[in-house]
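Each remark here refers to the structure printed beneath this line.
Every protein chain but one is kept in place in this view of the complex.
Now for subunit A:
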């Protein structure tokens, strides 16, 4: 029966090629515009570590109090990052399963090949647990151990791209890399790990950057050698000491922090610990304002940091509006098309076709339009995604891509939406009075 209806649908659509083409075009453009925006939105709003994001937390301590809010820009939020004193204290107390303080560095690397000029690399100074906390994949070797943190060891983890550049992609574990004129021993090579957004340090990277994470070295070592931070430094008062040491002694915030807490009990225990830490500091005279800590899990943290650009959300909203407008349009055209065939419906009903049959027939026709529109939409979505990479910022455009699930979704939305648009016209068609139609003709 379905085959017959499909045949009827195709015949009917062929009979008014102009109207059919119009509907297909409208559905195609509507679906393509919204799928293009959605592909960008999906790329920037996805969970960067879905299997673990609800167990990763970012602690915030209000170390500035009223001073930090006097320019009115931050509401009542505590600083987004930690100062050196508190970051180190939290690491020392070690209350989470895994945790790491981290700051962004941008050192130079001198390649072993004397003909090559020095290159600049990006990366982070982290603690050893960073790698297990974030399930970082390795191609060769692995993370350094906790003992290396304690010994402030000169070890480094490099990414596969830097490994390719320096060692031609061979297993370089045990080899030496010259970073900022000091030698570091390679302990691990990452296996193509470049999460977007750079969720572990949103504060210093802004989430989406074209920057690479080429090197990871021990936090303690980076501090020892005075490797300056490359990210943001925010202060509520000017540091009294000078230099990188002065920064470490100041209340300026520049260190990102993440902790893994596996269950509710662990979360509330950590929250208590954080609050206790604040109260202890307050008792010792460091603060004279009320407790104002935060402990957000990763999704909530990314939300509060507005990692998804608002442009992307606005585009999605507007494109959805366009899709709805296209569907309203299609509904109008289908209505016209179906009601024009009132006499045909009358004949079918008079010959004994139940209402249900009319329903199925016209929904199949709407679905056929939807499917054709969807196929056109696929093509246009592909064009659209390549088009936006022209106009959007590189760090975002490069993330939007066509994949199987996007293709399937495009088709499904086109068919379902068109059938939805066809529901009312179909309903009207099924209500056609056979007697009336037969009489007037």
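Before moving on, here are some points about what is shown:
We take it that a contact is a pair of C-beta atoms (placed from the backbone, for glycine too) under 8 Å apart; a residue touches a chain by one contact, two chains touch by 3 or more; residues count from 1.
FYI, contacts and distances are computed from a predicted model.
Note on the omitted subunit: UniProt lists it as "ABC transporter permease", one of the names in "Sulfatase-modifying factor enzyme-like domain-containing protein", "Phosphoribosylformylglycinamidine synthase subunit PurL", "ABC transporter permease" or "Peptidoglycan glycosyltransferase MrdB". In the complete assembly, the contact with the undisplayed chain comes from A:325, out of A:325, A:350 or A:379. Here one chain is not drawn; of A:245, A:291, A:350 or A:416, the residue touching it is A:245. Considering the full assembly, A:29 is the residue among A:5, A:29 or A:98 that touches the omitted chain.
Panel shows subunit A; residues 19, 22, 25-26, 29-30, 33, 37, 67-71, 73, 106, 108, 110, 117-120, 180-181, 226, 228, 235-240, 242-247, 309-311, 313-315, 317-319, 321-322, 324-326, 328-329, 331-333, 335-337, 340, 388, 391-394, 424, 428 of it touch the chain omitted from the view.
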